[in-house]
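The complex is shown incomplete by one protein chain, all other protein chains being positioned as in the whole.
Here is chain A:
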Amino acid sequence: MAPPKNRRPGFSRRAQYGLFLGYVIAAAGALVGAILLVVSAIDPTGFASLRMAAAEATAPVSTAFSSVTRGLVSIPQAIGDHFGTVSENRRLKKQITDNRELLMRARTLAYDNRRLKTLLALRERTSDAVAVARIVSSSASSTRRFGLLNAGRSQGVREGQPVRGPEGLIGRVLEAGPDVARILFITDPDSVVPVRRTRDGLPAIATGRGDGLVEIKPVSMGDPLPKPGDVLMSSGTGGIYPPDIPVARVLRVGRDSAIARPFAQPGTLDVAMVQRAFFPLPPPLPPSQNAPAAGAMPPTPAPTP
């Protein structure tokens, strides 16, 4: 290739200054970028309003695209389904006979459960749906795992609310804009979900790995690791995620942790339901007028949640 056009602007003093100014602006811009990075490391949600403004603009485009891409993505699936029908039919028939016995037992258990609960007059905390919307895009080129939900503050979505899909837990709301919300998927390295094994209630912690899987660690050192095939549900500990949402199935067990695949695969999900936080955080304490002395009661009593 021929060398690019000489960028030295010759003897024109004005042009030389212009070129120099360009370098100064670029260096200053890089410095500003570094400062912004430090600020966002200290306060990760600091630029939420800027990002949400951009998301507000892009979400309608994504929504318009989504019907098209959903159709295109489903074509290979449909072809595969066509050829796998016979074997799948056989497998499903066998599964039905296997499940029948289990179902009968579950029915009796559910009946017993209901009876015993009324006996105890146990008050169930229901976590009702806030909004149901589609997830329209994700942070596909970053190592973080965020999604964009097509519902925001005007639909009642707030920060910290859990998000689930038809198959299981998806994540939680990180930032809520007027009409869109950013979701932290449970596969993000920053996400932590308290879970328990369905079989016996063994508690564990599910941390995202960043590659579409989650890592299961027991809560205390002596606890056994879950085995491959074990199903983990959210436990409700911590107050964000309501209990008994399916989270993941264990794939393989390592030395001190197990690897599990989430039930809600962010690749196939489209509809997501935002729920109220199980135990919402208490409202922040009102700032005390005079700084309380050591051991003194704050002047205003803390509001009870």
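Note that contacts are C-beta pairs under 8 Å (C-beta built on N, C-alpha and C of every residue); 3 or more make two chains touch, one makes a residue touch a chain; residues count from 1.
In this text, contacts and distances are computed from a predicted model.
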*Candidate names "Rod shape-determining protein MreD", "ABC transporter ATP-binding protein", "NADH-ubiquinone oxidoreductase chain 4L" or "Glycosyltransferase"; UniProt protein name, chain not shown*: "Rod shape-determining protein MreD"
*Looking at A:Leu50, A:Val86, A:Leu102 or A:Met221, which residue reaches the missing chain?*
A:Leu50
*Thinking of the whole complex, not just what is shown, which of A:Ser40, A:Asn89, A:Thr108 or A:Thr198 touches the missing chain?*
A:Ser40
_Absent chain, residues of chain A that touch it_ = 1-5, 7, 9-12, 15, 22-23, 25-27, 29-30, 32-41, 44, 46-47, 50-51, 53-54, 58, 61-63, 65-66, 69-70, 73, 135-144, 146-148, 187, 189-190, 208-213, 215, 265-267, 269
